Structures are given as C-alpha cells and as structure tokens.
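There's a structure below that I have some questions on.
A single protein chain has been omitted from the complex, and every remaining protein chain is retained in its original position.
The block that comes next holds chain A.
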Amino acid sequence: MALRRVVVTGLGAITPLGNTVAAYWDGLSRGVSGAGPITRFDASKFKTRFACEVKGYNADDFFERKEGRKLDLFSQFAVVAADQAIAEAGLTDGSVNKDRVGVIWGSGIGGLRTFQEECVAFAKGDGTPRFNPFFIPKMIADIASGHISMKHGFRGPNFVTVSACASSSNSIIDAFNYIRLGYADVIVTGGSEAAVTEAGIGGFNALKALSERNDAAETASRPYDKDRDGFVLGEGAGALILEDLEHAKARGAKIYAEVLGGGMSADAYHLTAPDPEGNGVMLVLNMALRDAGITPSDVDYINTHGTSTPLGDGAEVKAIQKVFGDAIYDLNISSTKSMTGHLLGGAGAIEAVASILAMEHSLVPPTINHFTDDPELDPRLNFTFNQAQQREVNIALSNTFGFGGHNTSVVFGKLRD
C-alpha cells in the first residue's frame, strides 16, 4: 500500500506572545519576550516568580459560563486554538465527512490546577470525600481531544499523547501516520498546557529546572547563552490541521506545508537529564531525515528544543552537529522558547506552527536574549541570535524532547509536486 501524502491546511495558536496565529507570528518575528510576573497565583514564596502566561484571555469570550467551568484551562486553550485552525481549514462548512476527521492532541500533564484544587479541598476537610463530579473529566489529559470532537462532531480516531514536553510532537507524528495509513482523511492535532500553578512552579523548582532570574524575567529564557539558568514555564496551545494531500486538493483547501517525516526515540538514560552523548537525539534526527527522504543539506531551519537549561541546550546541539556534519553551518537554528517560554506538552505544537510560518514568511524567528557566547558551543553555528533573519525556508525541522528521555523530530517542507 502506498503511503498517502499529508499536508497542513490550518493553524491555530494561543500563546504568551498573542492569542491568534497572526499575533503569535508578530511577536515571534519581532523577537518579543512573553515572560512576566506570575499572575495566576501568589508566587511570593516561590523560587521562581515569573512565567510566560497567556495574556488577555477571558474564558467568557469563548465559552458559556456553565460550560467553561467544566474545562480546565488546558482544555480551554485546546478548544480555542483548535477552533481557529478548524475555521481556517473550513472543516465545518459541510464539505468534509466528519466520520473521517480525527483529533489527536498532546498534553504533558493535563488539568494540573483542577487536580491541585480538588486535592487541596479534600485535605482541608475532615476526611469526608466531597470531590466534584467534574474533577476527573476535567483533569484527565485526554479530555482535550474529547471536547474538540464533541464540539464539532468529529468521529474519527481520537486520543491524547503524553510524553512530557514531547507530547504534541508525538501527537503531530501520530496524526501524520494515521492519515498516511488511511485511518482518517483529516486530523485536528496540536497540544496544550496550563501548568502555571503552585504545583507546577513548585514541582519544577524542586527539580531545579526553572530559571530563577526573578529580577529580569524578560531575559531569563536565554537558550545557548553562557549564563542560562533554566527554562521559563509557558502556557497555551498550538493547533494544526493535517490532511491527506488529495483530499485537501479536491476541496481546494489552502495548503501551508507538507509533513515530510517524523522520528521518535528514547534516551534510555535518566529521568530528567539528557544523555550527554546525545545518542537518542542522533537516533531521532536520523529517523526523521530518513522518513522524510532528505539529507541534512536539504534542511534550512531547525527549531530546536533549546529550553535554556545548562545541560540540555549543549547536548542537543552536539547531537545535531554529529548528524549534520558540515551541513550544520548552512543552517539557521533558533529556539523560539526564548520568547514563548516552555509550553511543555504544547511546545511541539506551537513550534511546529512557528516552523511553518517561517516557511510561509521566509523569515527565521530569533533566539532572543543572547548576551554572552557559550565557549562550549561552536561559534560558527548560526543561532539566529536576537533578531529574525530573512531566509527562504524550504524545509524546517522541529525538535522536541521530554522528561523520561522521549525524543521527537518532525520535518515540514514546502509543497512540491
């Protein structure tokens, strides 16, 4: 059976840089930081008191109050971003068979605030269980894809992938594969996270994973800078409509890009630390390139995982260098997490959107907040520091890795015949 070709026909985004795809791109292309003081809870006793929050979001603009109450913020973000992509792709105008439309979403954690609030309420009581009947269906990570399907009547394959910060690259790769294999014609995919809560910040602080640069939040996320000290937690969602190429052509859909290939691997090394040898990352890159049928010199842009942690950034770059050889010097590399912060299970999705928009606009979004070169990194690499660079991007590769040692890499290309 010949595999079908898969294209991207719609995008959606609600991010710390803006709550539409256009606003997100505006922030990315101008090199804006999405970081600021935490407003979602009183963080005064926390080691980290800033994050990249979504701004100006009001649930009442999108949900009836009774309905919105039943969705954790991560699900709200999912529905809002998916709605944008669905509307753009024209999936609800009656021209698409909804039995052939699936939803494969990604979330690293799910409804963390809901979980926290319900457990705290129980602990404050006298031991009598008074859990809200919506507790479980609000908290479970898979409910995001459930809500999207219920809202639009999409009855194709439906589930959520969980692989920490790689979750929504896994969801995109799954969507790609299920369409390639003919399980669905269209899949709404992407990912979302809303973990800026006491448990989220406190938990990542305990892991020493977060930047603690409280006096300079906007410059705290500084991938590849010598003085990087951890990631900045972000929140939000990215959505992509993946579609069988022939199906998209037949209905005259706008085609942003083709999904050329994907790779998945494991470090099999440590809970949270990357394998310093980069074996898992080399595996995933080679798998993605092979799946896409391309060589390293075909790639114009790599949107790296680059979270701004001391260990992770260097390990990823060294692995890319081993796989790409001298071709790495012709690449643009950037970590858009320098602007958006780290959306965990939403990261792969918003970075896929960023990679596709870079192709669309022939502009590589920057790695902002670069002050001091890291002597451990090859100075000949182009990290697109501080300012976007004009460049025709025909093929972009997006890396995302998760705690647990999950590695994913997705390749997008401009549609060719």
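By definition in this document, contacts are C-beta pairs under 8 Å (C-beta built on N, C-alpha and C of every residue); 3 or more make two chains touch, one makes a residue touch a chain; residues count from 1.
Throughout what follows, contacts and distances are computed from a predicted model.
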For this session: Using the UniProt record as the reference, specify the protein name of the hidden chain from among "Acyl carrier protein", "1,2-phenylacetyl-CoA epoxidase subunit B", "ABC transporter permease" or "Energy-coupling factor transport system ATP-binding protein".
Result: "Acyl carrier protein"
Problem set entry | Option from A:134, A:159 or A:183 whose C-beta touches the chain left out | A:134
Problem set entry | Contact partner of the left-out chain, one of A:45, A:65, A:380 or A:416 | A:65
Exercise. Given the full complex, what residues of chain A touch the hidden partner chain?
Worked result: 64-67, 69, 128, 130, 132-134, 137
